[in-house]
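The complex appears here without one of its protein chains, the remainder shown in place.
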Amino acid sequence: MTEPCFDVAHLGHLEILTNRFDESLDFFVRVYGLTESGRDGNSVYLRAFDDYEFHTLKLTKSDTTGVAHIGYRVSSPEALERRVKVIEKMGCGIGWVDGDMGHGRAYRFRSPDDHIFELYWDTKRYVAPEAEKPKLKNIAQRYHGRGVGVRRLDHFNLLAKDVRAFKAFMVEALGSRVTEQIQLDNGRLGGCWFTVNNKSYDVAVTEDHAGEASHARFHHITYAVDQREDILRAADIFLENGVHIETGPHKHAIQGTFFLYVWEPAGNRVEVANAGARLILAPDWQTVTWTETERKKGQAWGLKTIETFHTHGTPPVAAKH
Amino acid sequence: MTEPCFDVAHLGHLEILTNRFDESLDFFVRVYGLTESGRDGNSVYLRAFDDYEFHTLKLTKSDTTGVAHIGYRVSSPEALERRVKVIEKMGCGIGWVDGDMGHGRAYRFRSPDDHIFELYWDTKRYVAPEAEKPKLKNIAQRYHGRGVGVRRLDHFNLLAKDVRAFKAFMVEALGSRVTEQIQLDNGRLGGCWFTVNNKSYDVAVTEDHAGEASHARFHHITYAVDQREDILRAADIFLENGVHIETGPHKHAIQGTFFLYVWEPAGNRVEVANAGARLILAPDWQTVTWTETERKKGQAWGLKTIETFHTHGTPPVAAKH
Amino acid sequence: MTEPCFDVAHLGHLEILTNRFDESLDFFVRVYGLTESGRDGNSVYLRAFDDYEFHTLKLTKSDTTGVAHIGYRVSSPEALERRVKVIEKMGCGIGWVDGDMGHGRAYRFRSPDDHIFELYWDTKRYVAPEAEKPKLKNIAQRYHGRGVGVRRLDHFNLLAKDVRAFKAFMVEALGSRVTEQIQLDNGRLGGCWFTVNNKSYDVAVTEDHAGEASHARFHHITYAVDQREDILRAADIFLENGVHIETGPHKHAIQGTFFLYVWEPAGNRVEVANAGARLILAPDWQTVTWTETERKKGQAWGLKTIETFHTHGTPPVAAKH
Partner (left out) sequence: MTEPCFDVAHLGHLEILTNRFDESLDFFVRVYGLTESGRDGNSVYLRAFDDYEFHTLKLTKSDTTGVAHIGYRVSSPEALERRVKVIEKMGCGIGWVDGDMGHGRAYRFRSPDDHIFELYWDTKRYVAPEAEKPKLKNIAQRYHGRGVGVRRLDHFNLLAKDVRAFKAFMVEALGSRVTEQIQLDNGRLGGCWFTVNNKSYDVAVTEDHAGEASHARFHHITYAVDQREDILRAADIFLENGVHIETGPHKHAIQGTFFLYVWEPAGNRVEVANAGARLILAPDWQTVTWTETERKKGQAWGLKTIETFHTHGTPPVAAKH
């Protein structure tokens, strides 16, 4: 066994595209409870109240939906250099970009499905303006209690044509560990859950049922709340605000996360989740592999996985003729 | 800035002494909800249902109370070697021991207050016997729902004569980061909260009001539950079982943890805690420093810190004459 | 408007039949968390920890399943006389019985579907033996925290061939108020929710899809827990104990109750529910009527009603040939 890699510290932010910008922004701010920390051009920068960085979601006006890029923060400047070397060697590097309103220069590269990732060290810490200063100084921003009121960015989920190839990519490029996975009867991997730190996962990658028509598709973004009760309360808030609730609240069999999935107005899937006190502390965690038979039992308490969960991704795949 | 140290993976276990062995064991198993995984000589090995190792609490028959030793698991065999070199150089090393029922060889060393620490890599994973196998294979043991039913070891708290000296020790010996601390008006540190991973703290060290009479004293051990509601429920369970509830449930100002403190029958303080979704993800987290004035506001929602919280530790300090 | 009727105080108990007596008893005591308060002949008397009467569930050994009888306690001896007069006039009276281990003489009568009801005034209050005495004297029995640990009997659900006829029966015989109902497109009532006090319902009666084959069938019995979190926790307890979870946890659209349905080993459906702070305080509450179209939206947050919820009742209906 080689030593575990700690070069990548944590998931930093996602850039999400929307073709219904005003409605999506209203959803994320008023209903989901994020706070705007800045805007430029076609984008608004958003954050949950205890995210320590300037932003964790960049919402960008577009003629389509899906994820534009995903940013991870590294552990140190040296770690960034090490990762770039590995990625360049892998041949999937794109190159350096100057950074963004919320962070400094970043190195971009491509997943096997063409999703754009970036790694960065220099970041801009969120400094709460007077009206957003918390009463307890160990949280980044006041708990405003608006809408769902999520606490921090948790993870995201991508769709991939070949999960096994994606797994190799994540392990090599980011030094991610595979905490859980689904082994299909046909020999393919149905899904993989990865982490770079003690969270049980920061990204899930699942097989895109759209097959070859799929290209860099996005499944969902998730913010964490402190308690499962926050998710039950969120369900009422989504209901009253006319948000499409896709499935949940329920408890995932995989990872044991308590979940609720909705579609924001443009169709991007958004989750609210709570992992309880679960953490992956073992440095030599052994991947938990679920068989297809086991998965057919549904979620933890028997809820069947809803059909759209396998078919709906963003951007949508054009109907075939 | 040097790169952050990831040599130590997580807190592994504590050995706690009791002079009321049967009553303490009954408390930890029937009321607190731990499971016995083994026993030898004067000790019983205990674990919470989702601890991945064989044990996280070694309860040992004694003529006194307090903590006998604290074990941390390292990230790799190489990390163990690196740490031992550092500790030997610090001059606080004791040497190698063969290990225990729950893990392999370990290197022992002393805190400035003579608490015994150990580092180890080789561990014994818990293998659930048939009756304890969970229905979902990503947890270590079935959720039996007995008593408080804590999920996993969370952290512990030691008392120290000189918190500043202890801080230097933890940072150097374990590579811990200081996430929060109390700066007293007299220039001393009142307390320090440390972590080696993404948990907001795995150990707190607070000033012992017993002063020079203090020697390697113990403040409390804490297991985590998944939800704050589990703590409210625990309060009723403690009440009905005649367990002394010292303070709580309430929310700490420091770290924001929801807490409940009780004394097990021999007098060792035991906490049940929930941190919500709070994690320390920033690799360059900036220590939050609380002043004495700020601390006088009490806990997050105004509860005053109870007097015994400053005076009661184990073993008790002999009355002065 | 005539004055509201307060003659019947509350649902008192159900007698449930089981053809797997030992397994059913183990379920109700060890998993569901009831306490045995007595037994005689083929029956065991069970109670939740805050039921004030001797028992709320009489579990009886049988060669079939379903409900044997339902008991309601009246508000006073005079109220009992008034009710008996009304019922005798209705022509559905059976007559007086001597009572049972848990209460005094009772007047029995039949529902339009032949379910046996009884009304009684004289009851036996539960007196906790030493080991069951609570630390707070305003609850009936200590909170033991065993299994799901339900607090008190809440309501039950019967199946009926003709809900409209059943509605007339309940309103006249017990003076029940109809808090909510389902109006089907075919002119029939799909279900009715009744209450005799401030609870939003103490009985639901829904149309039996078995049609003419149906006879005095039972849908489910429900005990209340204090918090929704108790229901999420219950789901894990059911899962780990191999209990069939039929549907939930989720929130009902009708009545807004948070629910979880399981089948006890003999097949009788059992619910755990929490109504939050909802009460029917208006003395002139106006029945809420749901259309078939509205019901097709599923439960509050979109969960579709599971097929067995319409077809599974006890005793089972013989397959048709």
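Brief remarks follow.
Per-chain residue numbering starts at 1, and chain names A, B and C are given in the order in which the chains are listed.
Note that in this section contacts are C-beta pairs under 8 Å (C-beta built on N, C-alpha and C of every residue); 3 or more make two chains touch, one makes a residue touch a chain.
Fair warning: this is a prediction, and the values are worked out from it, not measured in the lab.
Counted over the whole complex, the shown chains touched by the missing one are A, B, C. Of the options A:Asp51, A:Asp100, A:Asp208 or A:Glu229, the residue whose C-beta touches the omitted chain is A:Glu229. Residue in contact with the omitted chain (choice from C:His69, C:Arg152 or C:His250): C:Arg152. Contact between chain C and the unshown chain involves residues 1, 3-4, 6, 9-10, 50, 52, 73-76, 78-79, 136-139, 151-152, 154, 180, 197-199, 224-229, 253-256, 274-279, 281-283, 285, 288, 290, 300. Residues 134-136, 142-145, 147, 227, 229-230, 233, 236-237, 239-240, 242 of chain A touch the missing chain (whole complex, contact as defined above). In the full complex, the hidden chain is touched by chain B at residues 228-229, 232, 235-236, 238-239, 245-251, 258, 260, 300-303.
Methods note: only the chains that are shown with their structure count from here on.
Distance from the chain A centre to the chain C centre is 44 Å, each centre being the mean of its Cα atoms.
If you average the CA atoms of chain B and of chain C, the two centres end up 46 Å from each other. Separation between the centroids of chain A and chain B, computed from CA atoms only, is 32 Å. Listed for chain C are residues 229, 236, 239, each touching two or more other chains.
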